[in-house]
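See structure below.
With one protein chain removed, the remaining protein chains of the complex are shown where they sit.
Our next item is subunit A:
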Amino acid sequence: MKILVTLKRVVDYNVRVRVKSDGSGVETDGVKMSINPFDEIALEEALRIKERGEAEEVIVASIGGDEVQQQLRTGLAMGADRAIQVSADGDVQPLTAARTFLKLVEKEEPGIVFLGKQAIDDDANQTGQMLAALWDRPQATFASKVELADGKATVAREVDSGLETIEVDLPAVLTSDLRLNEPRFVKLPEIMKAKRKPLETLSLEDLGVERAGGIEAVSYEPPPQRGGGKVVESVDELVSELKSKGLL
């Protein structure tokens, strides 16, 4: 079985982004970029599945300009076997991404496609579910535990009410939640080795993907700032402040 893992290049999660003063977008020039943290978790899980002998190959894929090759190389250094870059300019909305990954699914025929549950830039949380719909296969989203046996995956999912378990037939789409695992660190020799691993470049046009837009970003603004707070000196003062606000 092959596992396809999708990696999105995003602003590093430690960076506090700023909205451009003209409201045209978010400042990304000179900002540290990384693999979306949820995608890193998805890749880690795929690698563990392979290390247990339950998969033969792990392929990483990303959509975007040549800069995404950095994240693909990092994925290869973590242990993926090969990488596919689908080159595309501009805004790639989730449905376009799902259509693109469907083309890769048809080409590679993986048993599992593993995505992060959401990208920390657009916070959309859509692509995995959309891919599963287009592929007409099961989805197990927000996975915090995955067990494979007999062509099926048993997945514990983090839902509002607790931990839900479902069983899905493979092939299937899984999306990772934070607590699925702790991704490994990349070691220097692995980075050197990753440079020699295959990285194939295709384009949306090569794959015949029809772009799906339909939602236009009109403007961006910073979130409203909270009013200046006050540091109180004692519990008594805290209680009286809360009482004066009518909260207690």
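Following the convention adopted for this analysis, a contact is a pair of C-beta atoms (placed from the backbone, for glycine too) under 8 Å apart; a residue touches a chain by one contact, two chains touch by 3 or more; residues count from 1.
Rule of thumb we're sticking to: contacts and distances are computed from a predicted model.
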Consult the UniProt record of the chain that does not appear here and report its protein name from "Energy-coupling factor transporter ATP-binding protein EcfA2", "Tyrosinase", "Na+/H+ antiporter subunit D" or "Electron transfer flavoprotein subunit alpha". "Electron transfer flavoprotein subunit alpha"
Among A:Arg48, A:Arg82, A:Lys103 or A:Arg179, the residue in touch with the chain that has been omitted: A:Arg179
Among A:Leu7, A:Leu104, A:Ala132 or A:Leu174, which one is in touch with the chain left out? A:Ala132
Of A:Asp66, A:Asp123 or A:Asp150, which one is in contact with the hidden chain? A:Asp123
Those residues of subunit A that touch the unshown chain are 11, 13, 16-19, 26, 93-95, 98, 117-118, 120-134, 136-139, 141-142, 144, 154, 157-169, 172, 177-179, 212-223, 226-227, 229-232, 234-236, 238-239, 241-242, 245, 247-248
